[in-house]
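For reference, the structure discussed in these notes is given below.
Every protein chain of the complex appears in place save one, which is left out.
For chain A:
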Amino acid sequence: MSKINQLFKEKPNRLCSVYFTSGYPNLNDTATVIKGLEAAGVDFLEVGLPYSDPMADGPTIQESSSIALKNGINLDLIFNQLDEIKDEINIPLVAMGYFNQVVRYGAERFCKKCQSVGIETLVLPDMPMIEYENTYKAMFAEYGLSNVFLITPQTSEERIKKIDEMTDAFIYVVASSSITGAKGTISDKQIAYFNRIKSYNLKSTLIAGFGISSKDTFDTVCNHVNGAIIGSAFVKYVGTNGVDHIDAFVKDIIG
């Protein structure tokens, strides 16, 4: 069983995940960030692979990505940074990037590298489901990788069920119909949406993302789904405060 599924088995609720932008704020912060987040009690991590044109991300993550790229980050460096600490960490790693990065790097080469550094889950928000089904699912599986799909309030029931069938890790529940980091609170409409998804009795673990930025929003979301991903709020925090005291940020959210 993959590390992340082992985690879901042991801890079905209040799962806290944090997204960070690799190479941000400084090129070589990756190890400090990962170790810091693991020590602070975060359950699993999303390793952001900075992209020049991140169309599903909000301004905060886009800006951090563009700084990281200016810092000189690239896929090979990220894989090296992860390789160096792979024996010191135990936290499940999810890589989040864009499909073009995988295509250009070479999908098979990308998978091989992911496997060798301990990544077992991918979020590629612009990879079409049909392409995954027809081409990549088998290849990913060969390297112990599974892909995570997003659902939104506009995703149909039929499509959600199909995603549920195709998912080996979790479903990324987009908490609001907005881009990352735009909203401050969880609305009744969003809660109704969570409840609607729950009523489908899906087999997959449900992790909410987009717009979760505080203890309040984290707690509210965790009442309805299995856990949440904090992205923009963390990126903003390390942008201002650096990476040495990230336990303070995490404590503020998960208590």
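Convention: contacts are C-beta pairs under 8 Å (C-beta built on N, C-alpha and C of every residue); 3 or more make two chains touch, one makes a residue touch a chain; residues count from 1.
Criterion: contacts and distances are computed from a predicted model.
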Expected UniProt protein name for the omitted chain (select from "Protein LplB", "Molybdopterin oxidoreductase", "Tryptophan synthase beta chain" or "Rhodanese domain-containing protein") would be "Tryptophan synthase beta chain"
Check each of A:56, A:166 or A:202 against the chain that is not shown and name the one that touches it. A:56
Touch as defined at the start, partner being the missing chain; which of A:32, A:71 or A:101 qualifies? A:101
Absent-chain contact - pick from A:126, A:142, A:216 or A:244: A:126
Touch rule applied to chain A and the missing chain gives residues 51-53, 55-56, 58-59, 62-63, 66, 69, 74-76, 98-105, 125-128, 130-131, 149-152, 154-156, 159, 174, 177-179, 182
